[in-house]
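The complex is shown incomplete by one protein chain, all other protein chains being positioned as in the whole.
Entry: chain A
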Amino acid sequence: MYRLLLFFTLCLQACNPFGGSVQPNDKGTILIGTRVNTPQGRMYYLGAYSAIPSQVAPQDMTLLGHNIAIYSYGEHPYIWDGTAAQLFKYEVGKDNEIVAVDSIGFERIAKSNSFGAVAFISEEEAYVFFLAEGKVIEFNPTTMKLVKQMEVDALPIEKGVMVGTNTYYAFVGNDGKILLPVGADPSTFGKFSERACVAVFDSKAKSVRYNEDRRMTIGYNNFTKDFANGDLYYRPSKYIARVQDYSPSQKDAVSGGLLRVRSDGTYDPDFFVDLQKVLDAHRIISVIAVQGKDVLVQYIEKDWKMPANPGQWFGCSTKLAMVDVEALTFKDITSLDKYGTVYPVGEVDGKAYYSNFGAEDGKYHFFEQDNTTILNTKIEAIGGSGIYIARLR
């Protein structure tokens, strides 16, 4: 009988073309995204919860699709749909139902495949970046209307470099500046840039400048944050590590380092650690967490035998180590081995959260970081990996 009543409710919603109107949720809802394995491929789901749940499952969440990126600001989730080339605004109702309420499209302004990232400054000011085309679009998130289309300096093209670049992530810094690490396109293979680069958009001057640092190569998804003090770091990327392994001419490029990025988007000249050297590693896969001088690093051991087939590289065996970047020492961490690969997915109330894939038991979790770099299991994700967590305001 309950299922009949539930379906009756759904039918009534289906029959009401104005069913998108909901009572807004003012409880500071927790927003959680997962990527679920389905027979149709991996699909992205989004759920809203009044508190941190012990478990999340797709049947209780909203299906978003398979070509999306999740953002949130204020009381609203925002979803970039790469297939539709549109940014959708959602509302979370008082019963935690998630409903799409508006959208803004950019298909006539920029190419969908040059979409980079979205950044929110305020309830009235937000930006979408298409820096591969030299375009930045300002929109009003309250009205979801285009405010301004700006032509800016496009991503620099380095002579001889074959790996394409874009800015896939955005971090709102101080004084209206938006920092966007320039990342290598993971689907391209060839000569890559041996310079780390950050695009800095000044939302007041409406201009972009590019800051480079030659102590380290380009990467992908390069920023990581010390949640204790807000410091940003530019970290290694497994995608460049893989390309490097099959590119003899660049085998000695410094791809496994750690740089610190200041709030104005420049690199701290007094900070650089070559993690690959400290660990005597074959390659660095990723920096998972940073807290003060302690850096949790995933790496490939030096004696690993590289496969002839580059497609099999990602199945490499890895280890975790905690590196003291002041003493330049490390200790291996085995407590997280059973979870497979661990990666950051967001922040709630000042605490960093991580998720995993490739666990020994095939299960997926969200982990909460405590006051050190210890990660404690917090939420079980049914059906697939966690990819996003945040608290709506």
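We take it that contacts are C-beta pairs under 8 Å (C-beta built on N, C-alpha and C of every residue); 3 or more make two chains touch, one makes a residue touch a chain; residues count from 1.
As a working rule, contacts and distances are computed from a predicted model.
When the listed names "YceI family protein", "FecR protein domain-containing protein", "Multiple sugar transport system permease protein" or "Tautomerase enzyme" are checked against UniProt, the chain not shown comes out as "FecR protein domain-containing protein". Of the listed residues A:36, A:52, A:218 or A:241, the one in contact with the hidden chain in the full complex is A:36.
Contact with the undisplayed chain is limited, among A:50, A:113, A:143 or A:207, to A:113. Against the chain not shown here, chain A presents residues 3-4, 7-8, 10-11, 13-20, 35-45, 57-59, 62-69, 79, 81-84, 86, 88, 100-103, 105, 113, 115, 185-189, 221, 246, 309-311, 314-315, 341, 343, 345, 355, 357-358, 383-388.
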